[in-house]
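Sharing a structure, written as structure tokens. Questions coming.
Only one protein chain is missing; all other protein chains are in place.
First chain written, first letter: the chains are A, B, C and D, and each begins at residue 1.
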Amino acid sequence: MTTFMQVLLDGLMSGMLYALVAVGLGIIFGVMDVINFAHGEFLMVAMYVSYWLGFILRVDPLISMVAAGAFVFIVGALTYRLIIKHTIGKSAMSALLATFGLSMVLKNVCLNRFSPNFRLLSDTWLGGKTLTLAGLILPVPQLVIGIVSMAVVGCVYLLMSRTRLGWAIQATAMDKEAAELMGIDTERIYLLVFGLGGACVGIAGGLLPSHLAVHPEVGTLFGLIAFVIVAMGGFGSISGTLLAALLIGLVEALAGFYIAPVFKYVAVFGLYLVVVLLRPKGLFGW
Amino acid sequence: MKPFLSVNEIHSGYDGVPVVHGVSLEVFRGEMVCIIGANGAGKTTTMRTICGLLHPEKGTVRFKDQDISRLPASRTIRRGISYVPEGRRLFPKLSVSENLSLGAFIEKDKREIVRREEEVLTLFPVLRQRANQKAETLSGGEQQMLAIARGMMSRPELLMLDEMSLGLMPSLVEKVMETIVQVNAEGTTVLLVEQMVQEALEISHRGYVLQTGRIVQSGSAKELMKSDEVRKAYMGM
Amino acid sequence: ADKVIKIGTLFPLTGSCALAGQRCQASVATAVEVINNSYPDIQVPLAGQEGILDGTRIELVHADHQGKPDVGKAEAERLFNQEGVYAIIGCYNSAVTKPASFVAERKKKLFMCGCSSSAALTQRGFSYFFRMAPTDQTESLEFVEVMHWLEKMKKANLKTVGLIYENSEFGKHAADEGKAAAAAGGFEVVADVAFSPGATNLNSEVQTLKAKNPDVVFGACLGGDYTLWVRTMKQMEWLPQAALNYCTGYQDPVITKQLGDDANYFMGGTGYSPEFAELMPAVAAVEKIYKQKTNPSVPFDSDSIQEAVAMFVLAQAIEKAGTLDYKVVAEALHADTWKSPLSLGGEVAFAPGGQNIKAKSLITQLQGGSYKRIYPTDLADTEVVFPMAAWTAR
Amino acid sequence: MAYLSVRNVSMAFGSLIANDDVTFDIEEGSIVGLIGPNGAGKTTLFNCISGICRPTAGTIHFDGVDITRSPACRTAGLGAVRTFQVVHPLQEMTVTDNVMVGAFLRHRKPAAARALANECISLCRLEDFCDKRAGSLTIGTKKRLEVARALATGARLLMLDEAMAGLTSTEVRESVELITHLKAKGLTLLVVEHIMEAIMPIADKLVVLDGGKKIAEGPPETIIRDERVVAAYLGAKFSRKMKSS
């Protein structure tokens, strides 16, 4: 029983991290209909930012996550300005191609500049600490990442549904031209959305180096999982993304433990297929 | 008197393919002006150029004595131009009332938005019943009304309507026309594009006839209605 | 005139194995540096003279196979046909070494393999293929030996074995050999845990190990996955009595810095470590050059050093054959036993098929951040800590 | 049985009943006008007949075949083809290609399909646009394209959903001529239209929907005099105008 609860708990915590990674992708996807293939690499960049801050300036990831978020916000905004902007409304798939190129560039620039070494921050505030609760082990880093992640996702949700800006974003997502006619500066909205999406994954990446090693390939699998989560939740739905992320975290942990670790991603991707076959627009999609 | 809106020799089109070749027109404050023309004449293109969705390759658009040719649509609406586009362009996943409040996006005061919504719903009572329905599930006519209503939410000084009668039932066309007249009488300048030439000319002060991207005729609505070419080409007589 | 022999290197310089690939490349370059120039004070064959065959210099042509077999094959062909290299040294990933060495064999040109560990490579009966490192098979057998030794020496009660490995050609191969060896040694394999490399977490993997609670774990995890594995075990407050690792993340000196005390008491097969200096006095001087070629803080590891060995052995064979004729050189390679101060055994000799039968590896244990030799006992310098000290006791 | 027979069809979207027990018949070779206020359920009825929606109750027979549950492509294959009120051009294809998609329903051979397509294109006066991308046409032209495409399928029952909206009166006249021409060729037409000038002169029968229910059915002359229709739909001014002309 304790084992079962422990597995659930582990799943839930990785689910919460996935939620934060995916929500960034989700808003970009939902608003601009752009598959940002470089999303995993945004995560990697954030991890490097946080790692170097920690390594050189001895800043703890808990603080440098803000810097990482801000940095990737800028990376996202620049990506939009320099690349995505030119593809919008011209050809549906070209943004995919461009972001794929970008992911290759980011990955290899990091490889080139920082070498392929994997790097891990030691002696962080959270690193390696655990809490024990009724026989369950709660690793503090994951716990904090989970909490931060929920908080950020919550903020994004409120932003999108309660504020004027959120409305403007939704309107832009549905009909860019009509939104412009309402006085919404869609150019700014796009820039913001891309930045915001980057910032979310940036915060996630900023927190990670205290327990996951940074290397140029680290984002790949995260990016992959984020795609599946966003689609499973339903494009444009933040609550869907959250639910899907938690589900995927749970399924990953349960299948990994009760079936076999090799099959955990088979189960995760299988879950997506099952969900969309039952609900073709994802859990909460339009 | 200085024109409220003046369009000078604009050339405009899509992807480098010109559609409008040197159109000029003027609208004075408080007027209702109507542009008529066959399919594909460039009426919509002209309207889009005025409101800033397109930018003229040559020529200028001046509004309230300022050059707005290069302003994007999101800025022209702040100067007081509201364009109700052809084909409605509602926000399909948002409810009717959400669509309406977005119409007043440039207004920041929430209470003011509610007040305007109230006003507009009085003009279009059908929408009141559907206030919480998603826009995409409205019938064609309901959607058209919502589009017009949304266009009026920003309290524009110049309201541009593109084929607003499209798909409306006869009694509604009548009603919408009456509403427009009323809106115009209350001080909003109106620029119309219409296929229902007769009805449009009946309510307008002046009119322009557009043919393959050029103004071929203009004058007071009465003159145009009497003109043989207009009658033959556009009124089916 | 300047006489030159071109040698190709083919390693994963990008992609998920880039770290190892770049080290291997630097290692070959180090060997070439030593061979081409005169280093009379380095006690390694050919160091004292400049070049081979009376002053012929070796020139390296580097290539990147990105960890992909198809790219590796294409690059091998390009190196031979376009760049006109005499031989290729590579490819780290066994999956790439296979097609690439196939190309060489067909062309009847030499392929020197440092550290690809798949036993299958030398079971193909190739006559132009030579591999320096011990195979997974050798290592697995050694692991089992260690277990028996522990049972005897420490009165340990070891019955069950768990495996954790990345699900790739390398990991799967190691695991298969490990399973076979453990079974042959009379141990029961209770957990067989494969994971996708580059994992986001290893929770269920470690949870599975914890649930099955094997006495000994064989690990084949590379790079970041290794640290993640150790950290996750710590988080889940579990440890086996002993953990034995293939030439993997374990033997990357960087982990001791990153994991600190947590890295301690793990064991593994190690072909080289700076702590072996007394056993291999010649290495230190070569290592100095190596550090200049890569990162000054990173010494040789047991994978990368094999690539240098490959270069040295090839050069020695050419020198001895006195010709560049492939057949003659290949026969010479087979015929002799080569002095190799950079190898643990000090010698290299090839069986038919190209396996270095003198290949040895030591079992080390990390203690206090350094690799201590614990087995075989005649080479040991430290007493083994067994069972591993619990997380709470560190 | 009539050519198209709609029996007790109801269609509900959740709690909203868009069609409520609608029953009417269409005789072969006639033109039937379907009118009614915005939101009366005309398009929904089209969706039910053409197989895009499954009606929640009732049956629909076309030429003796039950098509109540048949998917859209089968209904079209049987010869009942509709156009869309909200135009659905095949954006990135040229006008000719658009029409050829329709034409392939009857002709497998590209050459034959092309010939048929060209014929329909000239019937709908789209010659000038042949090589244009359908997405770049104006709304009016797109509507004509819808008609041309439907014609090209060799439809026997053509259902036009506001195909004349957005045309100038002169263009409407031309379309009316086209419709009468088609009728002469033996096609049956079901026409939804808000432009009374167009529909009144040609319809053999009008069916009026309001709030999902059928409120009147009969020849145009009686319909314009029907109090309920005038109140719900035509409005005073139009009915005056219609009567006077």
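Here is the rule we go by: contacts are C-beta pairs under 8 Å (C-beta built on N, C-alpha and C of every residue); 3 or more make two chains touch, one makes a residue touch a chain.
One rule holds for everything that comes next: contacts and distances are computed from a predicted model.
Undergrad: Pick, from "NADH-quinone oxidoreductase subunit J", "Amino acid ABC transporter permease", "Heme exporter protein B" or "Diol dehydratase reactivase subunit alpha", the protein name that UniProt gives for the chain of this complex that is not shown.
TA: The correct option from "NADH-quinone oxidoreductase subunit J", "Amino acid ABC transporter permease", "Heme exporter protein B" or "Diol dehydratase reactivase subunit alpha" is "Amino acid ABC transporter permease", the UniProt name of the unshown chain.
Undergrad: What chains on display are touched by the one that is not shown?
TA: A, C, D
Undergrad: Hey, which of D:97, D:174 or D:217 is the one touching the hidden chain?
TA: D:97
Undergrad: Which one touches the absent chain: D:150, D:195 or D:230?
TA: Looking across D:150, D:195 or D:230, the contact with the absent chain belongs to D:150.
Undergrad: In the full complex, which of D:71, D:201 or D:219 touches the chain missing from this view?
TA: With D:71, D:201 or D:219 as choices, the missing chain is touched by D:71.
Undergrad: Just checking the interface: what residues of chain A touch the absent partner chain?
TA: Answer for chain A: residues 29, 33, 35, 82-83, 86-87, 90-91, 93-98, 100-105, 107-109, 111-112, 224, 227-228, 231, 235, 262-263, 265-266, 269-270, 272-273, 276-277, 280-282, 285 touch the chain left out.
Undergrad: Residues on chain C that touch the omitted chain in the whole complex?
TA: 9, 13-14, 18, 22, 25, 61-64, 68-71, 73-75, 77-78, 81-82, 95, 98-99, 102, 106-107, 120, 167-169, 171-173, 176, 194, 196
Undergrad: For chain D, which residues lie in contact with the unshown chain of the complex?
TA: Considering the whole complex, chain D reaches the absent chain at 50-52, 71-74, 76-77, 81-82, 84, 88-93, 97, 100-102, 104-105, 108, 110, 113, 149-150, 153.
Just so it is clear, only the chains that are shown with their structure count from here on.
Undergrad: With chain centres set to the mean of the C-alpha atoms, which chain is at the far end from chain D?
TA: C
Undergrad: Report, in whole Å, the distance between the mean C-alpha point of chain B and the mean C-alpha point of chain D.
TA: Result: the chain centres lie 28 Å from each other.
Undergrad: Counting in whole Å, what is the centre-to-centre distance of chain C and chain D, each centre being its mean C-alpha position?
TA: The computed centroid separation for chain C versus chain D comes out at 76 Å.
Undergrad: Centre to centre, by mean C-alpha position, how many angstrom separate chain A and chain B?
TA: 43
Undergrad: Note the residues in chain D that touch 2 or more other chains, in rising order.
TA: Chain D, residues with two or more chain partners: not present.
Undergrad: Name the shape of the chain contact graph, picking from line, ring, star, complete and other.
TA: Here the contact pattern is a line, an open path with two ends.
Undergrad: Considering the complex alone, what residue numbers of chain B touch chain D?
TA: So the residues of chain B in touch with chain D come to 14, 36-40, 44, 86-87, 126, 137-142, 144-145, 163, 166-175, 195-198, 232-237.
Undergrad: Which chain A residues qualify as touching chain B in the complex?
TA: 164, 167-168, 170-171, 174-175, 177-187, 286
Undergrad: Once bound in the complex, which stretches of chain D touch chain B?
TA: Touching chain B from chain D are residues 13, 16, 35-41, 43, 85-86, 136-141, 162, 165-173, 194, 196-197, 232-235, 237-238.
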